[in-house]
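Sharing a structure with you now.
Removed from the display is one protein chain of the complex; every other protein chain stays in position.
By written order: A, B and C. Residues from 1 in each chain.
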């Protein structure tokens, strides 16, 4: 991640602000406000603004005139209760805004979460940065043979090099041709004074999907947790998980009580179907269980056994 | 609007907060933060929290590393442009949270605006305040004969008194019976130690729609403007307009540049249909116009003439 | 539930339609289309329109050119998989529209589900029907002493009669005064030719919350299931559960495969937190478990034991 000196100055200027406010503040989050936290090879996550903290959840759940309850322990009990029983609206009362730089193919996955506000850098107006995501060798996974959507083993040395070479060359060549068509380089200089440039809204179509873009993305805490639950999960694509993990850490700084409840009930928890419950109940009673009488598919059976760490029951 | 001494203390405690923050702040809005601004006879509007200011709109529209542009005049030009051309997402980057006390029949109108976050005081858990909206005499309008949805002249003295008497008596009687069914008074005291109380979720059904409720309501600036455009309009029901007018004033304090653009393009502006444009063009050329050749209905014709203050053309 | 003869005719006319369509249809749902299914004492649920069936979920999940897969068993496997892994967007591809008549206090609970389209009968334009919800005696529950939000035992005979008397009298009196203020009866007749009526948008505030209103409510299958999961649950208020149960039955007719998966994974299933999983694992291994070492609150502990039907572990 390279920032220009102007970008660094812009960030430092904002960090130097010392405003007074009557609003609730999150000391731990303030410490990293505006900071560009590196993600992948050229991306970053920056927290730009936030509204509310743990007490705001309690305050709105109680529709109170004051701030949370008097005691932290009472706040904690209520937040855990709300999380456990899937209450949603109190968690919507906190809001956070990020500035994110990320590869386009990840941006396309991210944008599927619709309950958020987004302003993306416009390649109709401006030239995109000359930066492409190239995976580290240890992340060059083969297609999984068991999971149609996932990754399998890492590619062996020689093939890995070939892949990286292809990715690098194609990204550079298409970007160079993008500049050629625009008749303008990424630094703003003109290539051929006697030529017109192709419209930016057209030229961009030549770029590869690992080109970096950036956006402002703002959402409330409930929808952020919905995002993180899916994207910080071990089944999520590695490249989006890198961003989700960084954001998870910002949640920990911002609303630590909610973070703990989220980790316990959502991230670390599991769901058991009606049929699955019957199996677990039998297991507790020490009865024999058998997939044939379970009405579960093989896949479902294994998912249940893995959830409760019953590896000897896998089939 | 009466606040208990405990409520007053809760408000004062929050107003006494002096937190430091690196976030952008709105000085004018900070001045009235948490304050209960009276609305109707027992309601209020309180600004509880906010995120962003005018510069945040510019910042996200440009996806910039810093804060807005360097010059206020440039920010202003961009905000006006965005408003004029119905750009929406940059205005979503500012967020505000209100605590509102309002009659239930107004809450039902308000809640139709769905893109907002709401936590309402729960009458399943708690007993509602013993407060009902009673219109001032000058607002006791008769049903309009021309507009099926609106109000006509104010009712004459004697009838007005009768109406107010009915409203007051019915609200009080149904509230008293609500307490009776609950076997509990609004101050928490029990009525008859030997009786059980009816479940709160049931007893509330006996209350009239002018009973006050309250909620936390949070929305972004774009959706707030959509709300205000409809509800601060002269055709909106008077009782919701009172709230909208107060909120309009908070917008002026919070994001003054956006407020000006909003007043010019949305509130003070008008829309002209394709057919209407033909009429206006003829009028500018000094040609005769006539409803018969206009393809406009009488109603539409009059709406157009009123929009451009052409009262002699009304039919 | 009383329908006027005109309303009955309107319904019969629509049911008599025999249109040809190339769209997928749900035979079982067609059988009850437009029918007013009674709910509570004066309410109803009517299915007005729908889009898609089980095959539509598969079709969009596969982004296929044709209709679902070739085999029902494959469709079923995919729908179960999607439900189990919380895939959301394919279930949004089915849409349903209801016409519902319901008491206002239930409408207020219902409307908290925002991802839906609603058109409510306007009491600014029109006079509301003279119908109020009066609970059956067996539903006149006392406030629960253990659950602040719920119901306890049913009220004893004498008190129940008193409550019903109060509810009935107050609803009738306030409605009569509503007519008086409007100077118009619910059947449209004028009361006093020499008087003006109070504006409808004002007079309605005198009605009690058990007055019936009605609306068109349209939503997609995903959001309908979110609604039903909460509102057909045993902890939901009885009066909204009556509606949810009827709608659950329409889902069964409409998309039977999805219905089964929903009942298994959502309605009949349970969630286990990270801490709860540790307890369950110990129980399966036959180890002793004890709330003191569990890091669970008493409430949480009991919720877990109830979920797995371990009544001897309740404390």
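Following the convention adopted for this analysis, a residue touches a chain if its C-beta (ideal position, glycine included) is under 8 Å from a C-beta of that chain, and two chains touch if they have at least 3 such contacts.
Owing to the predicted nature of the structure, the values given are computational and were not obtained by experimental measurement.
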(message) Going by the contact rule already stated, which one of A:8, A:195 or A:299 would touch the omitted chain in the full complex?
(response) A:195
(request) Return the single residue from C:74, C:119 or C:293 that touches the missing chain. (result) C:119
(message) From the list A:11, A:61, A:182 or A:280, pick the residue that touches the absent chain.
(response) A:182
(request) Please give every residue of chain A in contact with the chain that is not shown. (result) 103-105, 107-108, 111-112, 114-115, 118, 120, 122, 124-125, 133, 135, 139-144, 148-153, 155, 159, 163, 166-167, 170-171, 173-174, 177, 180-182, 195-202, 204-210, 237
(message) Using the document's contact rule, name the residues of chain B that touch the chain not shown here.
(response) 77, 80-81, 84, 86, 89, 112, 230, 263-265, 267-277, 280-281, 283-284, 286, 297, 299-300, 303, 307-310
(request) List the residues of chain C that touch the chain left out of this view. (result) 3, 6-7, 9-11, 13-25, 30, 33-34, 48-52, 56, 59-61, 63-67, 89-90, 92-93, 95, 97, 99, 117-122, 214-216, 218, 220
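Just so we're on the same page, only the chains that are shown with their structure count from here on.
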(message) With centres defined as the mean C-alpha position, give me the chain B-chain C separation in Å.
(response) 29
(request) List the centre-to-centre spacing of chain A and chain C in whole Å, with centres computed as mean CA coordinates. (result) 34
(request) Scan chain C for residues touching two or more other chains and write them down. (result) 112
